[in-house]
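I have a structure I would like to understand better, so I am pasting it below and will then ask my questions one at a time.
Below is a slice of the complex: some chains, not all, each in place.
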């Protein structure tokens, strides 16, 4: 807690004044272009990795960067996706996994979850990725976990496509979906290429070439 | 998308090398001390406001910084709280609201949510704050929304106390709960003081004095 409070004092002394005009303009409104969905993991900071300033990324973070499919009892992720797409009209949604993800490693390794029943229940939303990953052979437990992290991103993109707001925006051509995977040690990001069904370095991904 | 990709290139060129050792150390493990629960709002960046580096904050972000009470069908917030407290053993949980929150303003003003049913469903978890706030008189719609933002933080702290992992950690004296409210325009943070039932500037809050 002491670190946080000292950090806040530092923010107010240093980081805030440098952005005073920005924050003044943002006081009454936001207009982010991207919904960024990533893990709660402390090592993956969306705004740092993408070097975005306040006002630019609408962010969902939960254990495993999971997006449940749409259903009649929508939870927080579904509601936040709906708000981002239907109210804020973001043009892009990024689902971003990361290396060494505790949640996905637990899924890949069938870690006993008896003492964390809520985690176990939540990670069942990665089942559609898990069964695909389990049916393949992997060189090692680490390779299996790495593959699980990527399969999970792909599965969550499929889940996103059951959301009414997402389907509407896709049908109207005003939304693009992206699946990324961030490597903590190297800072590299790979992106999912649906046309080939594989991940490629972001720099070489069609969306990046287009954006360039 | 172009901005994000350029930002990532900038991160890899500038921000990553400056933290290469940090990221190398973090490649295989994390040990965050705090679970920080805040809104998906693009203007409130937890790591910026608290000036924390990767590895320090475990983060949940959703529309309205909501924590559903514990129940038999746990969703993403419940699972992530459980993981943070039971597996990562964080010592502090901060629930941090913010000024001009779209979600809480909608709740305070009874905004029609017919076209965003998932948002409406999710915001019902703020009902216990809403009914308290509605029973009071407010000088203006803005004042009512501001009060709602704070009541919501208080209500989510109550919800947190129904989670088994939280109750256990509280009973064992290894966890503290904090309710904050961040003002976008001024950068100020107010903190909830349960002993008086009111919000006070963080600098003057008992937890800050203790931390100092």
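Think of it as A and B in the order they're written, each chain with its own count starting at 1.
Throughout what follows, contacts are C-beta pairs under 8 Å (C-beta built on N, C-alpha and C of every residue); 3 or more make two chains touch, one makes a residue touch a chain.
What you see is a predicted model; the values in this text were computed from it and never measured.
A.B. asks: Taking the 2 visible copies as a start, how many copies are in the full assembly?
C.D. replies: The whole assembly in this structure file has 6 copies of the sequence.
Rule of thumb we're sticking to: only the chains that are shown with their structure count from here on.
A.B. asks: Using Cα averages as centroids, what's the distance between subunit A and subunit B in whole Å?
C.D. replies: 18
A.B. asks: Which positions of subunit A touch subunit B when the two form their complex?
C.D. replies: Residues 1-12, 15-16, 23-24, 26-30, 32-34, 40-45, 47-52, 54-63, 66, 68, 70, 73-84, 86-87, 91-92, 94, 99-100, 102-103, 115-119, 121-123, 165, 176, 178, 184-189, 202-203, 207-208, 210-212.
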